[in-house]
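Below is one structure, written out as structure tokens; comments come after it.
All protein chains but one are shown in place.
The first chain written gets the first letter, and so on, giving A and B; residue counts start at 1 in each chain.
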Amino acid sequence: MDNMGIVITGAGIVSAIGIGKAETLDALREGRTGIAPLHYLKTAHHEFPVGEVKLSDDEMKQRLHIDHEPTTRTVLMGMLAMQEALEEAGLLDCSGLGVALVSGTTVGGMDKSEQFYLDYLSNDTRNDYIRTHDCGATTDLIADRFGIFSMTTSISTACSSAANAIILGANLIRSGQTEIAVVGGSECITKFHLNGFNSLMILDPEQCRPFDATRAGLNLGEGASYIVIETAESARRRGISPIAVLSGYGNACDAFHQTASSDEGEGAFLAMQKALSMARLQPADISYVNAHGTGTPNNDASESRALQRLFGTHMPPVSSTKGLTGHTTSASGSVETTICLLALQHDFIPVNYGFTHPMPDGIVPATVSVPSRPLHHVMCNSFGFGGNDSSIVISAKPY
Amino acid sequence: MEELVLELKKQIIEVLNLEDVQPDDIDNDAPLFGEGLGLDSIDALELIVMMEKSYGIKIKDPSAGKDIFKSVNTMADFVSKNRTK
Partner (left out) sequence: MSQKVYINAATHISLQQPLSEEWLVSPVMPTQPYQRSQDPNFRDWLNPLQSRRMGKILKRALVTAQKVMLDSGISQPEAVITGTGLGCIENTELFLDQLCREGEEMLKPTYFMQSTHNTISSLIAIQQHCHGYNTTYSHKSVSFDSALLDAFLQLQLGDIKSALVTGNDEMTPSYFSILQRTGYIGQPGQVTASEASAALMLSACRDNALCEVESVTLHSSHSNLQLPPSASLDAVLVGTNGMPLNDRLYHELAGRLANVPILHYKHLFGESYTASGLGAYAAAHLLHRGMAPAFMREDGVDVPLPLHRLLMLNHSDSHNISCLLLCACS
């Protein structure tokens, strides 16, 4: 009997390692990174490798059969990912069903605002783009393409946005306000946050190395991913076979510093603990953890400590996939949950790319993709600036 | 050197938005971080930017800031030895 009775019936993803789940799965199994020198973003900072989606805006528009403006890159990626998720869940032609959308983004349409800001201030040539800037506009532009949503909203908690979107979606279902929710997030690379992270000196000019003793920072990525969650009863009624179960989730605040995590990883520990408790699982039940693992000295030390506190001697395989995708910021919670879904469905551990030197007293991440036991319950962590820590547990069905 | 020390104090106050602090309130040898003025890691980053903007000194490693920004005197010493502006 499912704990909450919430199942996952569709997923879509775009990131540096592929457009769609099939390409993503290939890259994950081969351990092939999508981090490369900057190509699409127009910036002076070519010293930083990044995980860009390997399509220009125009190429994305072509795939989507869109020829109008205004659009933004975050919206275009979101549309691509959502298309795949809705197709799998059989929701493309279903207006009248009552589907909620909760989407995470932080930069929204900043890719256009940073190009046109001085125009916004001085003339009327770019007015059409002004109201594509904010997070809500991004979500609604994605939603409007599909026309199936009975409510929409947006979460903006930096790197945990998409994970928090999953949480609200699940709560809407548990409370009976909706039976079906599409949840996730989208974020494109912008000069704004590339320079922002650079000013905080947390970018690595080399390939990032999560949980490695020599790690020196993160590589920015971009991407979008949405999953469809619904009651088991709704899936049955619609004749859709679930791909996995959403078993539990937790959100807690580190309450330590705006841009750094506490030494003991308190927020992370509490979020993971809540997720386990909601899923009615013990630490030993977790088969794999997809860590937040950004590759910054601070996050990885803090997260490592939190994992040790929670799992003790029952440490499951842990890896960060940000060495493959880069840090997809607001989308990372759903990009990585979808990666966890693929791992669960195909029974493999996505390896921790870039790892060679163990951290002193830290966890040793997984570098072998064959699991020692079948994957049953998988945990996905996303920790945002300001100590917004979220953890999601998904499980193979049935359990 | 005295001129540089005063200039640095004024810059610290301005860049870090220390509204209630006057240059005379900052002791030349007092610790700037932790105790003393109680500055934090973000302030250290701001001072790194200030170093480049005002004196043309690029500090690539943020942890190097610990020694450089120990006190106003250590800052003045570092600036006078490394400035390119």
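Methods note: a contact is a pair of C-beta atoms (placed from the backbone, for glycine too) under 8 Å apart; a residue touches a chain by one contact, two chains touch by 3 or more.
All values derive from a computational prediction rather than experimental measurement.
Only one of A:Leu25, A:Leu38, A:Cys135 or A:Cys340 touches the chain withheld from this view, namely A:Cys135. Between the chain not shown and the residues A:His257, A:Arg309 or A:Lys397, the one that touches is A:His257.
Of the candidate positions A:Ser56, A:Ser199, A:Gln308 or A:Thr367, contact with the hidden chain is made by A:Ser199. Contact residues of chain B toward the unshown chain are 16-20, 38, 42, 45-46, 49, 52-53. As for the chain not pictured, it touches chain A at residues 43-45, 106, 113-114, 117-118, 120-121, 124, 127, 130-131, 134-137, 139-140, 143, 149-158, 164, 167-168, 171-172, 174-175, 177, 191-193, 195-200, 251-259, 266-267, 270, 384-388.
The definition used in the following text is that only the chains that are shown with their structure count from here on.
Of all residues in chain A, only 199-201, 257-260 touch chain B in the complex they form.
Note for the complex: chain B touches chain A at residues 40-42, 45, 48-49, 62.
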